[in-house]
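Left out: one protein chain. Kept in place: all the others.
First chain written, first letter: the chains are A and B, and each begins at residue 1.
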Amino acid sequence: MTLSATLAELVRDFKANGRIVVVGASLAGLRAAETLRGEGFAGSLTIIGDEPYEPYDRPPLSKQVLKGWVPADHTQLPRFRELDADWRLGVAATGLDRATRQVRLADGEQVPFDRLLIATGTRARQWPNPAEAALDGVFSLRSRDDAARLRQALADGPSRVLVIGAGFIGSEVASICRDLDIPVTVAERGPAPLVGALGGVIGEIAAQMQRDHGVDLRCGVGVLSLEGDAGGHVRRARLSDGTTIEADVVLASLGSIRNVEWLEGAGLAAGFWGVGCDAGGRAFDINGVATDTIYVAGDVARAPHVLYEYQFLAMEHWDNAVFGAEVAAHNMVSLEPDYYPHLLLPGFWSGQFGVNIKSVGVPPFGDEIVFMQGSVEERRFAAAYGRNGRIVAAVTFDHGKWLEYYARLIEQSAPFPPPPPGWDRPDVMMPIPAQFPEPGVPTAVPDVVLTGHDPNERRAEFRPRSR
Amino acid sequence: MHIVVDLNRCQGYAQCVFLTHEVFRLSGDEALTYEPNPDDARRLQVQRAAAACPVQAIVIGRLDGAERSERS
Partner (left out) sequence: MAEETPWQQALRYANRANPYPFYTELRKTPVARQPDGTYVVSTYREILALLHDPRVSSDVRRIRPGGSAAAGADQDDEAIKEVISLEPNIITSDPPEHDRDRRLLTRHFYGPQDSPHRICDLEPEIRRIVAGLLDEMRGKTRIDAVDEFAYPLPVTVISKILGVPLEDEPHFHAWIETALNALDFGPEAGSPEIQRQLEQGRRSVEDFEKFMAALIERYAEQPGTGMLSAVVHDDGREGRMSEGVLVSNALLLLFAGHETTVNLIAHSVLTLLRHPDALEKLRRRPELIVPGVEELLRFESSVQFWHTRSAVEDIEIAGTTIPKGSPIFLVYGSGNRDPDRFDNPDELDLERPDNQHLGFSQGIHYCFGAPLARLEVQIAVSEFVRRVENPRLVADPPPYRHNQIFRGPRHVLVDIDGVRD
């Protein structure tokens, strides 16, 4: 038998008899499982998820669910094919043994695998003071249950909601509160909402939008403490500027934490920003060597991206989970040279205050911004981000039909600023500083992050050069 | 039934909203929201909406209920 025939036979055999385990039964986990079956993987497939529910979709949670239109349990994701999988729902993976290729479960069981996909995503960062976080009326928002509880609290007609942190989720929740005519205060440590993701120029527009809709927006302030009443229900918050806010519902939207604790000791490149992997989804071990058996996808993954100087990107976006899962799953049952790269041009959307905010590329990679089309005043516009004379990202407010044009320019690393449009030009078309916070400045954490190597996290063992 | 709209693809043409306002709604001029698990009685309307989407962003589950009884 020739070598290539042997390899082909190996792939066939693996597809027929291999064992694949997926940890994380959400968007990335489900789409990966479907892709595996779609690619002809007929071996055993186990999907482990610590939530008790079948995979559901999160973006509706902070939008139509909170608004009360769609019940939280109406968010199940559609299925596209029979999976014939062994679902272990409601049980967490607690450990990974790479030597014996086993995943340890919270109930003590060991699940063996030939290939593993890590899709454990992120969780909401909780209010740091545990006693205060335990007060009734203090919420975070990541899961279906979180959404159902917060929805109930909003339906009960609170006198005021305090949102701590004006990232996308915090801003969307504030928007829903205003739709429901509930008084809401937003406290943000940074200079404006969405600054981490879109920079200060856009942040200022978002701030104005919030205020126009009656949000009591306080920027540049931190919340120092939460206070409850005798019954243990939150009543007020103390702010760093010395003021207090009376509120009976508090949402802590402080960004997210990657679910990597279960990988402790497994020797993978796992840390604060997630699990490092190559652009094909293969996890790196702690020394930066790609593994052949372990893959990563979704919010928990960070991978280098060609368009962004091969810097590692961590993207907490829906399409990154879908596309990353498809790529990883394909590669799990393929051999070189059939690997796919995960070369997604990042994109996201957020509906708030009646405006559709969309973006492509990586805005924080840019340092300048230029308004290209439309009117900031009317909150319908397109703007481009640039760095070193190249366009790297774009954002639109109610101008989604034009985003494709900018996406194409970004893919080509076209010159910045782009040529002006033929009509509907904004009053000022000069590139100006985009005003992103310096790395490390505390603000609502953006959800696409260039995760440069942090020396504090260095745990690799350096081997002395042998002579 | 179970559906999902790829809102990265969606460009706010609102064809689905004009066809099935019970399932798809706009918030403002362009931001789409929808009922991800509509009643089965709406199947035809949702199929019409999915076919009409200019950017094919609406995906309908092909496996409703079938596998949901699997061991879990």
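A few comments on the model shown:
Note that a contact is a pair of C-beta atoms (placed from the backbone, for glycine too) under 8 Å apart; a residue touches a chain by one contact, two chains touch by 3 or more.
Note that the structure is a prediction, hence the values are computed from the model and not measured.
Taking the complete complex into account, residues 372-375, 380, 382, 401-402, 404-405, 408, 419-424 of subunit A touch the chain not shown. Touching the omitted chain from subunit B are residues 13-15, 17-21, 26, 29, 44-45, 47-48, 51-52, 54-56.
By definition in this document, only the chains that are shown with their structure count from here on.
Each chain gets one centre point, the mean of its Cα atoms, and the points for subunit A and subunit B are 23 Å apart. Every residue of subunit B that touches subunit A in the complex is listed here, in rising order: 1-4, 6-8, 10-12, 25, 27-37, 59-64, 66-68, 70-72.
Residue ranges on subunit A touching subunit B, taken from their complex, read 54, 57, 59-60, 63-64, 67, 69-70, 74-87, 89, 318-319, 322, 347-349, 351-356, 358, 380, 398, 400-401, 403-404.
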